[in-house]
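All protein chains but one are shown at their positions in the complex.
Coming up: subunit A.
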């Protein structure tokens, strides 16, 4: 007699928990917009975990609250509870289910990581004789966004950290390569073949972009929340971020690693252009200033603190010169502070 209502209750509760969890997993609205190829992959993984987490939370929290209320001690009852101290099938069940869930999540996250390019940093460098291949890519790719590729072939060699080529561009040269230097408290973006150095990152949408990250003083971390990508810029080690932006717009670039007092002010922007706009930006900056100079302006937030931070025009000029010198072949060159 007791049995039937109990199982109906359990069934109903299960359905309700499932529905709520799926709804939460799809509608939590916790992410900023998606602006890179990687972003939807990350978000899908997170949404699935959010669904599972909501279900587990509701079940465990529900059980806690239900038990605490149902089995609270009544006044005057000094007896003991039901002397149950174990149940092997139940324990096997709740060991096996979480184990299955984490194995599933592990496999799924490796798959996502693979598709993000996480398993192939420094990919193109394994093709040291890839000159022909590089040329082939140049021939296929649209004009204007690929001309720095031969330089990359010469310059790369020791990157094995970061997010590399995603499977669809595996073995290919990136369309655009940018050297990124983090310094207290600014990001400096250098387009080696154009002689452009900028305080903001300009990239074309839909093109395969590779950032080579370095730091000139302490560790910084390059993060664009809308791209769901982050990679530390480490002094002495070159790291890589390779991605395609998917949506034109202006997004924040955030430093995510504590790098000193003004760490929080180390913010700039990435501007994802349409390819045409990007070409225009390239030509304007090249024509306007030539390879030696730049449109560099310190990011506005940092500008307010420039005195305090010790960034001054000389230091900037020095970093830029180093980058310019290092441009054709900086394979073994480390930016060092003097």
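Criterion: a residue touches a chain if its C-beta (ideal position, glycine included) is under 8 Å from a C-beta of that chain, and two chains touch if they have at least 3 such contacts; residues count from 1.
In the analysis below, contacts and distances are computed from a predicted model.
Enquirer: Using the UniProt record as the reference, specify the protein name of the hidden chain from among "Cytochrome c oxidase subunit 1", "Carbohydrate ABC transporter membrane protein 2, CUT1 family", "Transcriptional regulator" or "4Fe-4S dicluster domain-containing protein".
Expert: "Cytochrome c oxidase subunit 1"
Enquirer: So which of A:179, A:207 or A:228 would be touching the chain we can't see?
Expert: Checking each option in A:179, A:207 or A:228, the one touching the absent chain turns out to be A:228.
Enquirer: Thinking of the whole complex, not just what is shown, which of A:24, A:254 or A:271 touches the missing chain?
Expert: Answering carefully, the residue with contact to the hidden chain is A:254.
Enquirer: What subunit A residues would touch the chain not displayed?
Expert: 30-32, 38, 41-42, 45-46, 49-50, 53, 56-57, 60-61, 63-64, 67-68, 71-74, 77, 79-87, 90-91, 94-95, 98-99, 102-103, 105-106, 109-110, 112-113, 116, 118-121, 160-161, 163, 217-219, 221, 223, 225-226, 228-232, 234-237, 239, 252, 254-265, 267, 334, 336-337
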